[in-house]
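Since the structure comes first, as structure tokens, the remarks are kept for the end.
Here the complex is missing a single protein chain, while all its other protein chains stay put.
Letters A and B mark the chains as written, and numbering starts fresh at 1 in each.
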């Protein structure tokens, strides 16, 4: 017989030596370590970085950003792409602003409903009409952006009363933690649990590698794809509502910059924990990383466009690491 | 015998104007290995798709253990007890074997957010493995597994559902080496012993006698014969004749006259590449076919790719027609007059969405442009037409996408593409994987024809193929070249050399 007989070798994690496990954790969490170093470095130059009020502001943008890209993380993890998320947020933002006067309950319901439906439509077109996800979401992004602008006839809609959502954003615990951070972290933790412990997490990553295999064992891949795009639409719509309350207005052009921001955090996040694969913990760490970096850059007086350049370079660097990592991985595979 | 585990009667299926299946009657007994034979287009894959729920029959009935079943989806088939392992099993390569087996059937803790219970899955896997004692390390990533191990994972995945009565294996051996094939047969024997029936599809007729209890032959959309292997052995029928419907001669063309071997075209000496192979030296002449036999992993495919400039070569010299060449890319090799008919024609040989007229000129755009820059559309079309006629492409269409042809005819398009380059050396790697018997004979015949004007080298892990088509053979074993016996041309010596890596005494 040519094969090696061993039925119980899948208990490999138990038998791995401690040193190797420590090394693995270090590699897994290097981005978090870099975040700590970056924070220390900037705060040594600009101590204001760690002021209570700055931390509160940081955590607020962190919460909005994480909400924006939570769904996107899984869409990219499943091997698809969604470039409509930021415009769904813009549309939800405008819907929320135009309806806020009639009561926040309705405004939120309508915004999230539209976000979810648009996401599901994306998913349906990709899953059941087999259209390329980039083309579908580029078009849907254009339509959403137009609709957002049309709602305000091309201008901003002011909101008089930011309501309960404003309370979530502007009330802080101990002066440093906005209330909104708590549900966002809770949802993040739940998503992490789903991704790591539930079958759906396995399907998402398996889909990216071989969709036919997942389809072949009877997993409803089409419905799963719809669900992922739906979640992406929903989560960015929530971010749109948060933005409306945060800015006390609906801003039709708010989506644009979030495309690069969102993709950067998701792909930078893919550099940790599950190397080369977007994941929730990575996305959250990368969001905090980018938040600290930008806050530090602002404190150091760098203009806006320089931050944009830094971000693009970071994204390219992240890609470089991913490309090298995957090649290394590939080489290992070919070794057999 | 008791009632058959699976009975199909009166199955017909029409695709538009084409009647793909016509009144098929078919049955499989409990706990038997039943081979399903037929050339491409005979209807066997349509029939299998009906059994596995991928397409629906127009008429007829299917009974499992006497109960009529309605197979509207793959799920229905699995529920009815029919599991199918595709020819190229779809597995998730960066997951381990265990996770692949239970993909979509994970054990879960109770509750709404019941997490995946790895322990339960491990014990399920242990139970499965204990039942069949499959030698398999399930903690390894599937991407790093050998072909037979993947096949085993795919079979275990199919059997992970309870109460599977019939297992369909679609050409499982096409990518396996001889040794691996034995491992697979071992597993199949165990399944049979458990009372599971296996429908086994293969192009390799000798496998029918090696493993099957009985067989059915499909021809022209219907089942023309069902026989037990014992009867077939006793009556000395020809399976090939039954499949083709007419008597055929030897599928291999006549050997060349040993004295007529022409001038040396390709000469390689001392070729070596990293850990893949070393010390390879041989010559290939006109008017003879050189065969190289080696199992998967013996380095012979890598050797072909290195000569063709796809993979790196560390040491050694290559001469074509007396001129030293050092191909670093396929372009260099083609310029030197070497053409490779690659082992994986779907990814390495063809633009599948494009017709023959696009594929044929691809490897010699200079000729397509008449030496200039502008394409000579009319001459490309005329050349493609005459070359596809020469290789007997069927159907003889220049505008059908390559994906619309059978495996054998796809290989013929690759061959036409090679002929268009007018190379001096043709290297064939695994030329007849997934090719039915009719097309195989044609392809071997073309090799013989080619050898009149060029050196032809056939590299294969199928010993009988190398022995049957080649005039002179060498073997490769673990990257080393082995000369099978001194001047004696004999199949067993070749097999021994390729598998054991030494000369048979």
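A few points about this structure:
Note that a contact is a pair of C-beta atoms (placed from the backbone, for glycine too) under 8 Å apart; a residue touches a chain by one contact, two chains touch by 3 or more.
Rule of thumb we're sticking to: contacts and distances are computed from a predicted model.
Of "Lactate utilization protein C", "SigE family RNA polymerase sigma factor", "Ribose transport system permease protein" or "NADH-quinone oxidoreductase subunit F", only "Ribose transport system permease protein" is the UniProt protein name of the chain excluded from the display. Residue A:259 is the one among A:38, A:57, A:176 or A:259 that touches the chain missing from this view. Only one residue in the set A:47, A:132 or A:183 touches the chain that does not appear here, and it is A:132.
From the options A:116, A:157 or A:315, the residue with contact to the unseen chain in the full assembly is A:315. Set against the missing chain, the residues B:126, B:348, B:449 or B:464 yield one that touches it, B:348. Residues of subunit A that touch the chain left out of view are 76, 79-81, 83, 125-126, 128-136, 138-143, 145-147, 149-150, 153-154, 208, 212, 252, 259-260, 263-264, 267, 270, 276-278, 303-309, 311-313, 315-316, 319-320, 322-323, 326-327. With the whole complex as reference, residues 15-18, 308, 310, 329-331, 333-335, 340, 342, 347-354, 357-358, 361-363, 365-366, 368-369, 373-375, 377-378, 380-381, 399, 401, 403-404, 417 of subunit B touch the missing chain.
Criterion: only the chains that are shown with their structure count from here on.
As a whole-number value, the distance joining the C-alpha centres of subunit A and subunit B reads 44 Å. The touching residues of subunit B, when paired with subunit A in their complex, are 74-75, 78, 86, 90-96, 98-100, 103-106, 108, 113-116, 122, 125-126, 129-130, 135-139, 141, 143-146, 148-149, 157, 179-180, 183.
By the touch criterion given at the top, residues 1-12, 193-194, 197-199, 202-203, 205-206, 209-210, 212-219, 329, 332-333, 335-336 of subunit A touch subunit B in their complex.
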